[in-house]
Structure formats: structure tokens, C-alpha cells
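Note that one protein chain is taken out, while the other chains of the complex remain in position.
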Amino acid sequence: MEVINWKGIVEALLFAAGDEGLSLKQLTSVLEMAELQTKEVLQDLKEYYEENESGLQLVEIADVYQLATKKEHSDYIKKLVESSGSGGLSQASLETLAIIAYKQPITRTEIEEIRGVKTDRPLQTLISKALVKEIGRAEGAGRAYLFGTTKEFLDYFGLKTLKELPALGASTEENFEQGEADLFFEKFQETLE
Amino acid sequence: MEVINWKGIVEALLFAAGDEGLSLKQLTSVLEMAELQTKEVLQDLKEYYEENESGLQLVEIADVYQLATKKEHSDYIKKLVESSGSGGLSQASLETLAIIAYKQPITRTEIEEIRGVKTDRPLQTLISKALVKEIGRAEGAGRAYLFGTTKEFLDYFGLKTLKELPALGASTEENFEQGEADLFFEKFQETLE
């Protein structure tokens, strides 16, 4: 009989889920086992990290599990952030910039919905580098700031106008736009039938 | 004397960097050690993942080191994903991309000569997916754009560098086009007769 490496599977799942983590429920349903068993596997993983020279740890907050780096290594991570701060834009900043470029005007909340993570920092970086600026306020209760790209953005990427941005392919567009309207329409049709 | 857990530190750093990855240079500078030593630590980490029941692996893609989930766990992770459809590139895009990858820098006309068909559309798709970019202009009257592959291309196919592309024409055709082998055998027989 083949032994299934549940611990490894859970590690892989949590890793891929990133900062969002996974709830006990989600894990249980993916693993197709009882919650109690899932908890046991999680406990195993936790101990594995503690006993080994791993740089990771398992964190549990309100039944949501996520992987994180061990506190004792934070000095090195700090160094990493400082050393990469000087040149270039981080992946996070580039993602944010792309979203703003293609979907402006857009609020921070909307950007975060697309990225699935907090975006204060990258946004701050982009503003400080003058690639992005506030271009107005959204309507509605919050009156959130709307962001857009600047003239410097165009200059920097050698574009005359925003229209010169490469068109996103249909499949990209689809992922990006969520296809909400279509789904809506489909469901409506179903109810009509 | 306290022993520093370099392996754990590198794991934590790579974890934090996520799919942005870290170059050997970046790691070396954060760890403040010689490149050779950094490489040793990376090797240690790699072996640690292989030997243990970890769900992770260390990969080198697009010239940076990254952590990734082990392939054998992909079934479970896919359960977390919305049915993503096939998602892959179309045959036309793959052909165009293959020609560009092996013959870059290359103009659109040259690609079309090889494929024997118009190639605007696939080229557009590839550019919008950031797999291909303009890398200059050809000499001569038209000054046509020259195309080449991007860093994202390496990432998309999990290659460390362009040198890792499978050798052109060296691939075994057996499982590709059935009947070829038979044909070869027939010919062989004929020459024997």
C-alpha cells in the first residue's frame, strides 16, 4: 500500500494559498478527510517545522492556517527588503502598475480585489516614483481615491498615449474582467427557461 | 558557538520573495557570504526538500531561485482552483513562439515564411501575454520589428535560461507523429531487398 504524504500535501496547499491562508474547512474538503484528521496532519506539519531546520512555521489565526517565515530570520528578510529597495520595481509594484494602467480610474480596494492582497505599499512606491497619482474620487459613500497613471508613466515606457499599451489578449481580458456580465446573463436565461 | 541555520534562512528568504524569486547575487548579498557558499546552502536546501516529506521544492527558473510545490501534489492544489479550462497556448501561438525562441531576433515576415501563413494574430497574443517582445529593428528598407522572447517566456515554460530549450530537431518523433516509425521501417526493408 502506498502511503500518502498528507503533511507534504498540506504544506503544498498552504504554500500555494500564500498570505491568504486556508481555513480548516477548505483543507478538509480538499483532502476529503474528517476535520479531526486534518487537524492531526496540521499538528504534524507544525511539529515538523519546529523540529527541523526549516525557515517556516505554521500559523493559525481563527481557524485559518497559513505558512510564515520564522521570526528569528526576520533580520535577513529586512536586509532583503532594504537591498532591493533601491533599483527596479518589485513584482508587487509592477502588478499594481499594470492593473492601474489597464483599468484606470480605479480605487485601491478594486486593485486589492484583483491582486488578492493588500496593496498600500506598492501603491505608495508607485506614487513616490511619480508613475501613478490620484486622479479623483469615486462616487458613493467612501469617496475613495481613484488612481491613474501619470505623464511620467508614458514617458518612462516610451508611450505617446495610453492607447499604445499592448492590447490584452482575449483570454487575459477574460480573467481580468471576471466575465461577470456573461455569467449573469447565463443565469438569467436559466431562470427564464 | 552558535551555529547559524543558513538553510532555514534561505528558505525564509525564498518564501518571502515568492514567485518573484531571488537571484544568486541577491542571496549572496543578503547572506554576506561568497557565491560559492551560497550555492552550497542552496544545494543543501534542495536536498533537504528531496529527502524529506516536504511538499516543496527548490527550482531555478528564469535565472532566479524560487520555491514551488512538488509536482506530485498538483492534483490536490488544482482542487483549490476554479476549473481553469485548458488555458494553454493555441497551436498557432506555440508554433510562432517556437520559431521565435529558436531563431530570435526574427521579423514577422521571416516567421510567416516558415509557417506559410499570416501570423499577426498569434504574435499579438504572444506579446499581450508578455512571452514575446520587440527587441529591435531589422536593417534595410522596411526596418521591420525584430522579435525575441522575454523573461516571462522562461518562467512560463519553467526554463532557467534559453540554453535549456530542447535541442531543435533532436526530439524523437516517435510519440509525436504515429506512422513515421513504420514508414522508416518500410524504407529500411526496401533498401535491404
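All chains are identified by letter, namely A and B, in their written order; residue positions are counted from 1 within each chain.
In this text, a contact is a pair of C-beta atoms (placed from the backbone, for glycine too) under 8 Å apart; a residue touches a chain by one contact, two chains touch by 3 or more.
The definition used in the following text is that contacts and distances are computed from a predicted model.
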Among "3-methyl-2-oxobutanoate dehydrogenase (2-methylpropanoyl-transferring)", "ABC transporter permease", "Segregation and condensation protein A" or "Quinol oxidase subunit 3", UniProt-listed name of the chain not shown: "Segregation and condensation protein A"
Residue, one of A:12, A:58, A:106 or A:146, that touches the chain absent here: A:12
Absent chain, residues of subunit A that touch it: 12, 15-20, 25-26, 29-30, 69, 74, 77-78, 80-82, 85-92, 94-95, 97-99, 101-102, 114-118, 120-121, 124-125, 128-131, 140-141, 152, 156-159, 165-166, 172, 175-176, 178, 180, 183-184, 187-188, 191
Residues of subunit B in contact with the chain not shown: 15-20, 57, 59, 66-69, 71, 74, 77, 79-82, 84, 87-89, 91-92, 94-95, 97-99, 101-102, 114-118, 128-130, 133, 150-152, 155-159, 166, 168-169, 171, 173, 176-177, 179-180, 182-183, 186-187
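Convention: only the chains that are shown with their structure count from here on.
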Distance from subunit B to subunit A - Cα centre to Cα centre, in angstrom: 23
Parts of subunit B lying in touch with subunit A, wherever the complex brings them together: 5, 7-13, 15-20, 22, 26, 29-31, 48, 52-56, 67, 69-70, 73, 76-77, 79-80, 87, 124-125, 127-129
